[in-house]
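A single protein chain has been removed from this complex, and every other one stays in its place.
For clarity, chains are labelled A, B and C in written order, and residue numbers in each chain start from 1.
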Amino acid sequence: MSYLSGRHFLQIPGPSNTPLPILAAIAKPTIDHRGPEFAELGLSVLGGIRTIFKTAKPVVIYPTSGTGAWEAALVNTLSPGDKVLMFETGWFSTLWGKMTKALGIEADIIKGDWRSGVDANLIAEKLRADKAHAYKAVAVVHNETSTGVTSNIAAVRRAIDEAGHPALLLVDTISSLGSIDYRHDEWGVDVTVGGSQKGLMLPPGLSFNAISDKALAASKTSKLPKCFLGWDDMLASNVNGFFPYTPSTNLLQGLKVALEMLHEEGLDQVFARHDRAAMATRRAVQHWGFDIQCRNEAEYSSSLTAVRLPEGHSADALRREILNRANMSLGNGLGPLADRVFRIGHLGDFNNVSVLGVLSGVEMGLKARGIPHRAGGVDVAMEALAGNSPPVAHAAE
Amino acid sequence: MSYLSGRHFLQIPGPSNTPLPILAAIAKPTIDHRGPEFAELGLSVLGGIRTIFKTAKPVVIYPTSGTGAWEAALVNTLSPGDKVLMFETGWFSTLWGKMTKALGIEADIIKGDWRSGVDANLIAEKLRADKAHAYKAVAVVHNETSTGVTSNIAAVRRAIDEAGHPALLLVDTISSLGSIDYRHDEWGVDVTVGGSQKGLMLPPGLSFNAISDKALAASKTSKLPKCFLGWDDMLASNVNGFFPYTPSTNLLQGLKVALEMLHEEGLDQVFARHDRAAMATRRAVQHWGFDIQCRNEAEYSSSLTAVRLPEGHSADALRREILNRANMSLGNGLGPLADRVFRIGHLGDFNNVSVLGVLSGVEMGLKARGIPHRAGGVDVAMEALAGNSPPVAHAAE
Amino acid sequence: MSYLSGRHFLQIPGPSNTPLPILAAIAKPTIDHRGPEFAELGLSVLGGIRTIFKTAKPVVIYPTSGTGAWEAALVNTLSPGDKVLMFETGWFSTLWGKMTKALGIEADIIKGDWRSGVDANLIAEKLRADKAHAYKAVAVVHNETSTGVTSNIAAVRRAIDEAGHPALLLVDTISSLGSIDYRHDEWGVDVTVGGSQKGLMLPPGLSFNAISDKALAASKTSKLPKCFLGWDDMLASNVNGFFPYTPSTNLLQGLKVALEMLHEEGLDQVFARHDRAAMATRRAVQHWGFDIQCRNEAEYSSSLTAVRLPEGHSADALRREILNRANMSLGNGLGPLADRVFRIGHLGDFNNVSVLGVLSGVEMGLKARGIPHRAGGVDVAMEALAGNSPPVAHAAE
Partner (left out) sequence: MSYLSGRHFLQIPGPSNTPLPILAAIAKPTIDHRGPEFAELGLSVLGGIRTIFKTAKPVVIYPTSGTGAWEAALVNTLSPGDKVLMFETGWFSTLWGKMTKALGIEADIIKGDWRSGVDANLIAEKLRADKAHAYKAVAVVHNETSTGVTSNIAAVRRAIDEAGHPALLLVDTISSLGSIDYRHDEWGVDVTVGGSQKGLMLPPGLSFNAISDKALAASKTSKLPKCFLGWDDMLASNVNGFFPYTPSTNLLQGLKVALEMLHEEGLDQVFARHDRAAMATRRAVQHWGFDIQCRNEAEYSSSLTAVRLPEGHSADALRREILNRANMSLGNGLGPLADRVFRIGHLGDFNNVSVLGVLSGVEMGLKARGIPHRAGGVDVAMEALAGNSPPVAHAAE
């Protein structure tokens, strides 16, 4: 393993750059997960995480990466042969669809163009047509990490309601939670899936299910086999701050600090900071003359921007150049977007200087690879950021 | 959260005390899990972990705590309605049995006394009687963490072989791996389940499945629904050092250091160190006049000792006394052993001085609670350890 | 560099074992030593350190190890050719005497036996005889680190006062500060010298001068050349929390946490904890049948115990045995005590279990080297500690 001069800029759209106080908390000695000190920690994070989902209902914390929470949302609410309505926004919605099928559930996936969010009208149409209520759930991705498109979840909720359909609403917020406004209770989501390694600024290894009363009721009759990811034992143990099996203690220590930091900055200000960085990034990209993968302005993601390179230029070669030259990692194009787009993460812990550094690194890479572009992208980003209010103090470490 | 003077002694039978170089590795910044630096890390740990299981076959590393790997062993090899032969050695074998049933598998659990290991003769008997080969697997716990009893896995293998039975052999080594000699290949185990937070000296959050060819073949026809824990995608991605979804990067960084340390000390010397600590602990316990939960000398565990207190004395009150007075955590009695036994962990990263400190803390607690015992337990432990060879240097950090 | 299984026990009489929260604070990024965040840090530690010296007067913090503060006490108060009365309590008082002479000051050193503290009567006698007030200062060591003897500073103060002598009183508290009760103001000390790496639980690198009004006045006429260690610029800058040159920022970050921990536990309880550990250690040593280097009970040190081995046994060979076998460092005999005594540090961050672990390590070493002793030393120590109150919570990290 080698060390490159200067800090690595981890600008994939998650895992994001973990702040040092969180890394320090993770590096504290493991404590007894059945002792009184742990109970205090457990209650603190189980309570605190609800504010991030904007829910008054329980949130389960799994000692798994996000994929575990995806599966948990399905196996706790559904039964073999159930039918789920999904929407293809990109790579991750597709993967979630594959998982659904692998688990023995029928997934009806509305085709998408990978440049737009969920079309609530199409959802509504499908549900209205489903007089028999065959669909047990609608499962969508809030922020599609492969394309940088954020879907309107409130609209999906309205579509379900207006269709008078009883389907559960399952939402993946892995790359939006803690970065983009999200409201589990207000939007009537039944299960929200989240992960630790993006807006929450932790390393990967924790994942979440926020659970509505309706979802909890569904879990009582769900027939899919489950144990490790089962909600029942988890919720029972959580009452006292404990877990039914060994939790990921050290990451929970980090989560406590992450929640303190987010609360101290204030979620609204965190979201505003992400919005500004995203806006500055898009202005640079547009100035350079490239297309943004997300087609509709209203759906631009505030946590990442996927950039389309002109035909004949390899996005992966550009990423390699930037990694070697600037010690910065960018996200690759996934599936049909492979080598065609690269993704810039602007989520978690960052400030104006780091955003501009990142854009400088990209522009340098463009120059070095000889990819035609209009110089000055960083300037327009700077202009966009120069009017900003200063960053806000987080909680003391 | 408060800080007590002096180091906390985490002497539960896992999670164990993580060495500082491993904590430091975990606290290094997260790296891009799709980049070249990660590939190097991935190949290193995927290769290195095999030596700990003593296998030349693949070992899958899950971003979950140990319970995930328990479930993985079952869902990858079995189908709904399959029958599994299990043996009740204590709390954890019982839990694994419950999980098996929860997953829709029939578990035939041979009753045990919670003071003895797996009786290979009873296994053989059951298998010989099973002419129809209804049992698809035999699933046992190598080292029962609730009782401090280590079962003879080679004997179980022989029992299966002598019965000429095709059942798979699944073994839980969560509290023995890296502490007590274990041989996946030589003993013909089909799936070995392990965790990070015991002999591997890491915090909880990683778990393992070591997989025989026979188990891999079984996975091709297994019908239990699975996705997150499925072997197929995992093994395919692992070939190049990658994972099919976001792995627990920072814990993998720690695993790399843990493997270096174990390899440098040498597994035989690691095992000998555990054997000595266990022997010294038992001598102290016996000198105090208490029973050891494990009935048979040949089955004494080298990673923990469960101690039975005389009637009328609360093990939990003793543990609380020791926690408050000596800043040391001991394991509680589980299930029927609640408040009757306490468990002393001597596994992972420790040396002679820490073992004696731990026994001193226990003896002080006995005095303070007025629990009748013969003084001098630490002396006999010291005597037992005084003839030892010095500790051996681990890998450079 | 190699890693030995289990934690190293650093039981030299300083540097002591630094608690992890302090190490974590030291590892935080360096901040701008001229910025507002530093000012806050500076004011916090410059204020907090006064409570440890029990003074309302300024305490200077040097970015040097303790020897710098020894020199500072002299060069700020004295002039070439001045005469200082000193007392030979052991190796460190002797070294301070040598330094005094090297700086061009006349040192009149009252001979001692290296087993007793300062004899205030002899000081009084010398001062009464000094009608011309040739002595400009009396300089003594509060806790002699080479012998484990604590001198009565209040008695020295009274001796000076009763002699009606104007000499300044300079006191070295390097191995007592934060471990043994000390009162700069109440005892009328003029300059107290301290260091970071003992009772303050920090690594070495910071040192202190607590300064009385009288000492400050003396500094105005002192003629010894000085700049780096001069009080004037330091005190002027300190008013706003700054330093006249680059301070040791990261150690100051650690000092802040150390002060919080000491204040939270409460100095009286910190001292009581040291007293108990010292008492238990002495009982073990006496049970083994060895002499304690300190002759008088009233002068036993609470931060370390120097143990005399019987003739014909090498203390250094014992220390090496213990280092190799038990991964524990003990202090060596210094000067005439070389190879004759070994020193056990019990200062800074420790608890009952660690104290007993240390004594166990020593007793194991005695057995292994075949040094005749009565077994059971750890038992009597345990007995001595078993009646203790539990450890007290430090400040939240």
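The criterion applied here is as follows: contacts are C-beta pairs under 8 Å (C-beta built on N, C-alpha and C of every residue); 3 or more make two chains touch, one makes a residue touch a chain.
The structure displayed is predicted, hence computed values, not measured ones.
Participant: Which residue among C:178, C:205 or C:357 touches the omitted chain?
Facilitator: Considering all chains, including the one not shown, the answer is C:205.
Participant: Touching the absent chain in the whole complex: find that residue among A:37, A:130, A:233 or A:265.
Facilitator: A:265
Participant: Give the residue, chosen from C:179, C:249, C:302 or C:352, that touches the chain omitted from the document.
Facilitator: C:249
Participant: In the whole complex, not just what's shown, which of A:109, A:334 or A:378 touches the removed chain?
Facilitator: A:378
Participant: Residues of chain C in contact with the chain that isn't shown?
Facilitator: Against the missing chain, chain C presents residues 1, 8, 10, 12, 14-15, 17-18, 23-24, 26-37, 40-41, 62-68, 70-71, 75, 80, 98-99, 102-104, 195, 197, 203-205, 224-230, 245-251, 323, 329, 332.
Participant: Considering the whole complex rather than only what is displayed, give the residues of chain A touching the chain that is not shown.
Facilitator: The missing chain touches chain A at positions 1-7, 9, 17, 19, 21, 261, 264-265, 270, 273, 324-328, 349-354, 356-358, 360-361, 363-364, 367-368, 375-376, 378-379, 382-383, 385-388, 390-397.
Participant: Can you list, in ascending order, the chain B residues touching the missing chain?
Facilitator: On the chain B side, contact with the omitted chain comes from 20, 24, 27-29, 397.
Just so it is clear, only the chains that are shown with their structure count from here on.
Participant: Considering only which chains touch which, how would you classify the arrangement: line, ring, star, complete or other?
Facilitator: Basically all the chains touch each other, so complete.
Participant: How big is the rotation, 0 to 180°, that puts the C-alpha atoms of chain B on those of chain C, in steps of 5?
Facilitator: To map chain B onto chain C, rotate by about 180 degrees.
Participant: Taking each chain's centre as the mean of its CA atoms, how far is chain A from chain C in angstrom?
Facilitator: Roughly 53 Å, centre to centre.
Participant: With centres defined as the mean C-alpha position, give me the chain B-chain C separation in Å.
Facilitator: Centre separation, chain B to chain C: 45 Å.
Participant: Would you kindly tell me how far, in whole Å, the mean C-alpha position of chain B lies from that of chain A?
Facilitator: Inter-chain centre distance comes to 34 Å.
Participant: Do you know which chain A residues sit against two or more other chains?
Facilitator: Residues 24, 27-29.
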